[in-house]
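The complex appears here minus one protein chain, its other protein chains still in place.
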Amino acid sequence: MHALVYHGPGQKAWEEVPTPRLLCDSDAIVRVEATTICGSDLHILKGDVPEVTDGRILGHEAVGTVVEIGSSVKSVQVGDRVLVSCITACGACRYCRQGRYGQCLGGGGWILGHLIDGTQAEYVRVPFADTSTYPIPAGVADEDILMMSDILPTGYEVGVLNGRVQPGDVVAIVGAGPIGLSAIMGAQLFSPSHIVAIDLADSRLEAAKQFGADVTVNNGREDARAIIKELTGGLGADVAIEAVGVPATFELAATLIRPGGHVANIGVHGQPATLHLEQLWSRDVTITTGLVDTYSTPTLLRLIGRQLDVGRFVTHHFAMNDFLAAYDTFARAADTGALKVVVSP
Amino acid sequence: MHALVYHGPGQKAWEEVPTPRLLCDSDAIVRVEATTICGSDLHILKGDVPEVTDGRILGHEAVGTVVEIGSSVKSVQVGDRVLVSCITACGACRYCRQGRYGQCLGGGGWILGHLIDGTQAEYVRVPFADTSTYPIPAGVADEDILMMSDILPTGYEVGVLNGRVQPGDVVAIVGAGPIGLSAIMGAQLFSPSHIVAIDLADSRLEAAKQFGADVTVNNGREDARAIIKELTGGLGADVAIEAVGVPATFELAATLIRPGGHVANIGVHGQPATLHLEQLWSRDVTITTGLVDTYSTPTLLRLIGRQLDVGRFVTHHFAMNDFLAAYDTFARAADTGALKVVVSP
Amino acid sequence: MHALVYHGPGQKAWEEVPTPRLLCDSDAIVRVEATTICGSDLHILKGDVPEVTDGRILGHEAVGTVVEIGSSVKSVQVGDRVLVSCITACGACRYCRQGRYGQCLGGGGWILGHLIDGTQAEYVRVPFADTSTYPIPAGVADEDILMMSDILPTGYEVGVLNGRVQPGDVVAIVGAGPIGLSAIMGAQLFSPSHIVAIDLADSRLEAAKQFGADVTVNNGREDARAIIKELTGGLGADVAIEAVGVPATFELAATLIRPGGHVANIGVHGQPATLHLEQLWSRDVTITTGLVDTYSTPTLLRLIGRQLDVGRFVTHHFAMNDFLAAYDTFARAADTGALKVVVSP
Partner (left out) sequence: MHALVYHGPGQKAWEEVPTPRLLCDSDAIVRVEATTICGSDLHILKGDVPEVTDGRILGHEAVGTVVEIGSSVKSVQVGDRVLVSCITACGACRYCRQGRYGQCLGGGGWILGHLIDGTQAEYVRVPFADTSTYPIPAGVADEDILMMSDILPTGYEVGVLNGRVQPGDVVAIVGAGPIGLSAIMGAQLFSPSHIVAIDLADSRLEAAKQFGADVTVNNGREDARAIIKELTGGLGADVAIEAVGVPATFELAATLIRPGGHVANIGVHGQPATLHLEQLWSRDVTITTGLVDTYSTPTLLRLIGRQLDVGRFVTHHFAMNDFLAAYDTFARAADTGALKVVVSP
């Protein structure tokens, strides 16, 4: 088969590789019918994720059809159309028993396109298929569900649920890239009174409006803190969600919340931030971090096509043999306007 | 009457002042029968709390008897023996309705000995008496309840409850001064499997053992992180409670917890700390801060004399006219072995 | 002034009575600008609520303007336009401290139009005004907020929140009268996947559709249990909300839920029901009851005019001197199609 293979920092190729086969009796082999590219794939290509080694097939998101299953797989059958979750779960360790699959101690967690070969390929081997794949409801198009692999549960679990968004809340979302947009989409499930999107790029803020933010702030030229104070009688936001991953945005988020508020960090950070405990110690704040677990996937699947219009993330389509062009379009999002691309056979 | 009066940084006196009288119909006047000194009184005397001005009577903890009540006070009567809470609550604002009295927007919060005259006096005016005083169960001695004013609810709410200590947990408590000890006492109400006390002073660690810590670590010469890793199969503590208030202890607490763990900050901080998001972003951590609300006071009062031996904090007794000696003993705790002092008429 | 006065079972009159005046310094006198009639007013008129005695002014819902306040009232001023909550809260007792105002031990709870004179009058005395009235956001019409006095927080707190409705849930609501409709409106704040309304009257089911139910079941001729089983893969509803108040509807609700599901009873019951523990003991069910507390009123006020269209309950308008006609129209809802009536001066 062909796959998108990593060959060290800056190096990738769409090339011929062996077709995967079952290694464990809990594995499934899935024929990939749609996959996409994630910000963390770009991180890997910059060389920022040293666990990823030369020869690794990238990608951790897919929709496809099961073509082979191991002897212990029970919840999917050959021929089933499935969502492949970005997180693999052994199902038996301390963390999996609590639904914290992202912290799996039994060989799971984020491994696809990271520690084992991934989904940017014609076929992929999915370990622990019973807990790591989800049958797709009939009648749902590939691109209307693909973002359930990673981006939607990430925004929902690590942003919205960790931040404990409640009806009536004022929710500030710092960063309106794909992850911030997924938090905007997810937050609406709890009927906040206001969603305030904050970004430096007007194009992203325009997307934020389309996704449901009712207030947008360009914090290159506007004062996010002042705008939120005015919106909240001087108190601050109930929840601030960080969706960028640099110290400045985290530190901004921490200044936006009211006493008793929540800061939910989603961003992938490469360096420490400053925590202003001299201001925060007495303000009853809660700060959370997290890797997506995908425990919410069954819930989100029930909302597809009704409360959740997942397909709206998709701005571009590519054929697999044009995978390098797909990467180029996604990497130059500021120019191309790409949110998420769909790559199909 | 006489009272302990602040006269600017480093200056205090036990001197004659006017006896307080009712200012609002929700006030009560309480004759103080026992009061104590708090670490924050020492902060004030260092000049670190600029809201406290020359002439202010210090103190926010007391047991006493009601001698006069305003016309709208209903829950206490003249003659009632009461606990005066360190936190005053208007009972009607957004935060008071949620039990977050420490964040009261209606004129309450921490005001005694801070924004209004306090309890280190023969008499004290207590605003919002209905929500800020608690009748004392018959038969309980002053010193067996006085620490319910502040220190015990602080350790319990801001440390134990914010940290969500659960049965079977391994709980690390950084700092074994009076607040850390109150967290040790409070944590035992939830039956953790281990309480690990961490401090630089062996005398404090000895006190921690007396209060219920089963593991003690002198982190001047021992590696707290390694000891906790060993105790937890390499994972880390379920909960780490910071009870000091300097960057290093907060940063230590943040390295001690397992993925999915909680850091509950109690310490009063004067400067920012470094938050290692480059390590923590994917570890599902929850970090909380808080000012005590005293919403747990009714709960804790039900446990006095049974599960809670509150009197054990008391190491020294003084008469009020010896108040300066009480301050001296408390301020030189390392030499005197003082935990909490009781000062009575 | 004039008021609607109860004179024993079946007897009421719009008659002249003394204008109320302040009795306590926490009271406010409110000029009523809009009030309504509740199902419990009809219960009283049937003689089912013996605590209500001859001469009592009925009514516990109002919008109006403050004309006088007692000396300790701080959160509202003379001239403020306010919502009068159906529940009065002392703010200081054990239950009020936890937001369970409906269980107030300090002289509050449901007292208006029950234990003291109520809101179906030109003026009403509101005890504990600080915790029992809410300033109305500018620009909101009386009838767009009046249902916040009782019906909306009742459906939301006792139905939706007690039932712990979550995104993706299938919610069954038994009874599509005004309370059932308020539960339908409130449930949508949490984005369930399906809301199933169940009633015997097609006209009510039509209203349920208008309020947001996507499935309706006439259980006079359809099998609610079978329909829900089919909708849920044979498991049952996540939440069933009882909004009628007779044994049969409670017992139906208890058969509709899946293992692990919730039954939230809102209905006012006059007789016991049968609890089929021989079926339920092993099914991990949670059953709740409750009187409204109105702790959610501030939350709901933030959603008015955005996520909540509260005015849609109003089907009829009357002048106060036509109060008997208003009662007649409301009592004959099946004929008149009345949901809620608004009565104004």
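Think of it as A, B and C in the order they're written, each chain with its own count starting at 1.
In the analysis below, a residue touches a chain if its C-beta (ideal position, glycine included) is under 8 Å from a C-beta of that chain, and two chains touch if they have at least 3 such contacts.
Just so it is clear, the model here is predicted, and its values are computed rather than measured.
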Worksheet, complete the sentence: Here the chain that is not shown touches A, B, C
Response to the item:
Among B:L4, B:V32 or B:L300, contact with the omitted chain is made only by B:L300
Item to complete: Could you tell which one of C:Y95, C:F313 or C:Y327 touches the chain left off the display?
Response: C:Y95
Worksheet item: Which chain A residues would touch the chain omitted from the figure, given the whole complex?
Response: 24-26, 71-72, 74-75, 90-94, 96-99, 106, 130-131, 295, 298
Worksheet item: Residues of chain B in contact with the chain that isn't shown?
Response: 166-168, 188-191, 193, 298-300, 302-303, 306-307
Response to the item:
Against the hidden chain, chain C presents residues 95, 98, 100, 102-103, 245, 247, 250, 259-260, 265, 267-278, 280-291
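The rule we apply is simple: only the chains that are shown with their structure count from here on.
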Fill in: Whole-Å separation of chain centres (CA-atom averages), chain A against chain C
41
Discussion item. Residues of chain C that contact two or more other chains, please.
Written reply: 298
